[in-house]
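With one protein chain withheld, the remaining protein chains of the complex are depicted in position.
Take a look at subunit A:
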Amino acid sequence: MHANQPAFFKQGPKPLTRLMIFSALSLALLVSDAKLHLMDALRQQLSVVIYPLQWLATTPVDKALQVGDFFQKQTELISENRRLNEERLKVSAQAMRVAALEQENAQLRALSAAAASQPVKRQLVKILYNGRDPYTARLIVDRGSDADIAAGQIVVDHQGVAGQVIRVHPLTSEVRLISDRDHLVPVMVERNQLRTIVYGMGRNLPLEVRYMPPNVDIKEGDILSTSGVDGIYPAGLPVARIVKVERQNGSAFARIYAEPLAHFEQHSYLLAINGAPAQAPYPETASAPAATNKKKH
């Protein structure tokens, strides 16, 4: 009977059967990706497949903007050039001072026999697009493992910390922004060296400093910079500015809001730098006498 069936009526399995197969497959993928993190290889393969499309979707707009720039007024360029020259003079003066300080610093380091800090590696990355996923605050940038980007690198713009590379594909990588929900950055108030942690609350929402007593010495306008305590963010990078401090009677903590200093929505280039150098391991034994006592038993 089946052998005589014309080819026209052969349709393969029914849609419902197919749905069963493919939804089981998707659920398996979901669990293995979200809970077990097994799917990175597949993700990297697919990201190479999709790269030409990403390139095609973003490049024409860029090129159009570049052509627009090309026809900018000459006077604008001249005035900008003059301003830049002035700035360059100022900056070179500063750079001379920095060079002197660096030399002094190197001497001091050599004297105290401190471990030499790793040379900082910088790579310029270009933002391809904001992540479309409304649940997270991510950026997709145009450099991946082919340009030696590694997960854990810090991404900054010229004003402050933007985020951290969390996933690297062959040609692109994903950056988790500091405003992503429950993303933590250990920071220090620059004015009084108070160490605390700043929490992300979600895309387009301010950052929050939690669990500080109502009488804490933080004011509007204070600058938070990284403290380097976590071993991920190197110390001394500016992160956020305090915009609002609410001290309510009856609540155990002050509500402190901050806005990120990095404004990556205003330009399209970011800098990826290495994370903090490896720190000394956490001491395992409580004290030397306790350890020797243990050995005796």
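Keep this in mind: contacts are C-beta pairs under 8 Å (C-beta built on N, C-alpha and C of every residue); 3 or more make two chains touch, one makes a residue touch a chain; residues count from 1.
Operating definition for what follows: contacts and distances are computed from a predicted model.
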Protein name, per the UniProt record, of whichever chain is missing from view ("Rod shape-determining protein MreD", "Succinate dehydrogenase / fumarate reductase iron-sulfur subunit", "Phosphate ABC transporter ATP-binding protein (PhoT family)" or "PadR family transcriptional regulator"): "Rod shape-determining protein MreD"
Full-complex contact with the absent chain, from A:I50, A:L108 or A:A235: A:I50
Subunit A residues touching the omitted chain (full complex): 11, 15-16, 18-19, 21-23, 25-30, 33-34, 39, 42-43, 46-47, 49-50, 53-54, 56-58, 61, 128-136, 138, 140, 167, 174, 181, 202
